[in-house]
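Only one protein chain is missing from this complex, and each of the others stays in its spot.
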Amino acid sequence: MKDRICEFECNIDDMTAEEIAFAAERLMEEGAKDVTLTPVQMKKGRPATLLTVMCADEEAEKERFVRLIFKYTTTIGIRELISERYILDRSEETVSTAYGSVRCKKVSGYGAERSKLEYEDLARIAREQGLSISEARELIEDLMKQEG
Amino acid sequence: MKDRICEFECNIDDMTAEEIAFAAERLMEEGAKDVTLTPVQMKKGRPATLLTVMCADEEAEKERFVRLIFKYTTTIGIRELISERYILDRSEETVSTAYGSVRCKKVSGYGAERSKLEYEDLARIAREQGLSISEARELIEDLMKQEG
Amino acid sequence: MKDRICEFECNIDDMTAEEIAFAAERLMEEGAKDVTLTPVQMKKGRPATLLTVMCADEEAEKERFVRLIFKYTTTIGIRELISERYILDRSEETVSTAYGSVRCKKVSGYGAERSKLEYEDLARIAREQGLSISEARELIEDLMKQEG
Amino acid sequence: MKDRICEFECNIDDMTAEEIAFAAERLMEEGAKDVTLTPVQMKKGRPATLLTVMCADEEAEKERFVRLIFKYTTTIGIRELISERYILDRSEETVSTAYGSVRCKKVSGYGAERSKLEYEDLARIAREQGLSISEARELIEDLMKQEG
Amino acid sequence: MKDRICEFECNIDDMTAEEIAFAAERLMEEGAKDVTLTPVQMKKGRPATLLTVMCADEEAEKERFVRLIFKYTTTIGIRELISERYILDRSEETVSTAYGSVRCKKVSGYGAERSKLEYEDLARIAREQGLSISEARELIEDLMKQEG
Partner (left out) sequence: MKDRICEFECNIDDMTAEEIAFAAERLMEEGAKDVTLTPVQMKKGRPATLLTVMCADEEAEKERFVRLIFKYTTTIGIRELISERYILDRSEETVSTAYGSVRCKKVSGYGAERSKLEYEDLARIAREQGLSISEARELIEDLMKQEG
């Protein structure tokens, strides 16, 4: 399956790491599909950050994120890249376990078929049980195998 | 003023980014003075992560963090570096503003004297008022200057 | 306001850091709008560098920079990405201060309105007065508010 | 000379460094023109990796690599960027030396003219003679100059 | 359990990525316990690399690696850091499977107890069966659970 995705990019050399992290968090809360920070080196030896924000390729949504990026960062120019995107078909099911319900995402397409327990649910269980994420994953996978 | 600080380090190439971020978060919640993740390249072209955890140079505390790092990561060896540390004297005062109280940290020593509004308070105001961190800082600094 | 920008990219694994820094500097001097170096890992575990050079989306200018990149680097292929770019309206004013004139860039658009003292002027004052950049900024901002 | 190149990109936060390095290696073996790993920071403080895979801009080849990326990684979305690419004309000649034959790649175009001894041949000689790559290069270059 | 480990460090700005990767590979082949490359930015905006080489804290071994690092790199100074290291007790057992034998490393200590299938064995199986590493791991883990 294919869709199109919009990627906004800007190089930032005049915000602090605290301010950049706050901006990234706000942009995620506003519904960005993804926000990525890449360490880059800009002119004059500046240890700067490339901010990448992904959103749907729709005019209203793009306009909204352009405004949010200009609001939360100090950039004066935002580059827009539109990409084709190959995506897998997704479905989700919820499994009841002794540790509460856990979502399992299944994806398939292009010859691949995989499933993955939802991170947020594993993180909740890991916190509650004092486990690492991989221990929580193993715990739930074992339960699921027993119940077949 | 000088004290001593313990820095634990381990290279991680067999945890996912999700799992590493969870471990870092848990270690901060357990009272680490700082947790830092550095992108490194390990043998066989592995895009790995160096985990650095700082804690007080005290036996019980060190033992506690060694156990926590072994619990939350997959490492099988943790290096310990003890450093002398030069630190500034710190004091904190709280300023009442129309936007709630804001802490101001003052530091001095070694010829330096600086103050800084507490990030967490600025972040709260930024969220409440729909501002960026630097706008929130400017807002509070202006208030403080008016009241002198 | 929107314009279009050209981004040239190439991965470099057979130049030294000294040589790459020199190339980046020369490209800036030749009028690139921006030159960015990103640490990347290439095949066979090589700790390489992605060079990104931005210039106007005009044929003569693009041709000129393609030639300069082939001249100053060892790459044998340069990728060209043309992006739409959202940019703020800019104006500049110069403020006379006891420390010499300082430019102030104002930008506005897409709901944002910000101003920023020019880095080069602050850097000059910081050097002359033995200050950090943030101390120089504070010094000038205070002067400007007093004269307000 | 210009051609077109396809760049596939995906952000990975749920594979280990071991698994990512294996995937990158397999993709190179399958004929990717280049595979690059960039350290990036994703949402929730994850020290993640951007995987970039380059291949020819041809439907069958693109389809093949989409399937391979979905096979060897855990991503559920792959972005496709098509770039124009400026490339130099290449020719290769083989030089016989006392240390075995060494290929020399010559490139020219856009005002540039350069040549470079093939890394793999230098690496072989460096291993056989117990040299660093730059010593091996110097050795061969000296031989070539003597024979003129 | 604790031991001591020697970490050698040098900053490299005058080798190419190709040359650095070769040096790292040679140092691993010579028996370094670990070789790590960290992207750093050095003076004059140089996108350089920090090389870290670990070996046993024994005079002969240290002398040997100092010589090797001076041989394979261009550095003129190597820093030596000796760290205490907390290590887990390790044991290894080999499991016979339909896909050949697979080593399983068990580690324990400091309250932790974990096991891990050896990467090299999983990589072999993944190659032979056309799988990703995580598919190969799942395959073997399932076999091991069935046989209990």
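Letters are used for the chains, namely A, B, C, D and E, taken in the order the chains are written, and counting of residues starts over at 1 for each.
Definition applied: a contact is a pair of C-beta atoms (placed from the backbone, for glycine too) under 8 Å apart; a residue touches a chain by one contact, two chains touch by 3 or more.
Nothing here was measured: the structure is a model prediction, and the numbers come from that model.
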item	value
Chains in view that touch the one left out, judged over the entire complex	A, B, C, D, E
Touching the absent chain when the full complex is considered, from E:K33, E:K71 or E:R114	E:K71
Identified contact with the non-displayed chain, of E:E80, E:E128 or E:D142	E:E80
Absent chain, residues of chain B that touch it	5, 7, 24, 28, 34-39, 81, 83-88, 90, 107, 109-112, 114, 116, 119
In chain E, positions touching the absent partner	9, 11, 14, 38-43, 48, 50, 66-67, 70-71, 74, 76-81
Touch list for chain A against the chain that is not drawn	12-18, 20-21, 24-25, 37, 39, 42, 44-49
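Quick note on the criterion: only the chains that are shown with their structure count from here on.
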item	value
Touching both chain C and chain D (chains)	A, B, E
Between the pairs D-E and A-D, the one where more C-beta pairs touch	A-D
Euclidean distance of C-alpha centroids - chain B vs chain D, Å	38
Distance between chain centroids, defined by C-alpha means - chain A, chain C (Å)	28
Multi-partner residues of chain A (each touching 2 or more other chains)	38-39, 41, 43, 71, 74, 81, 119
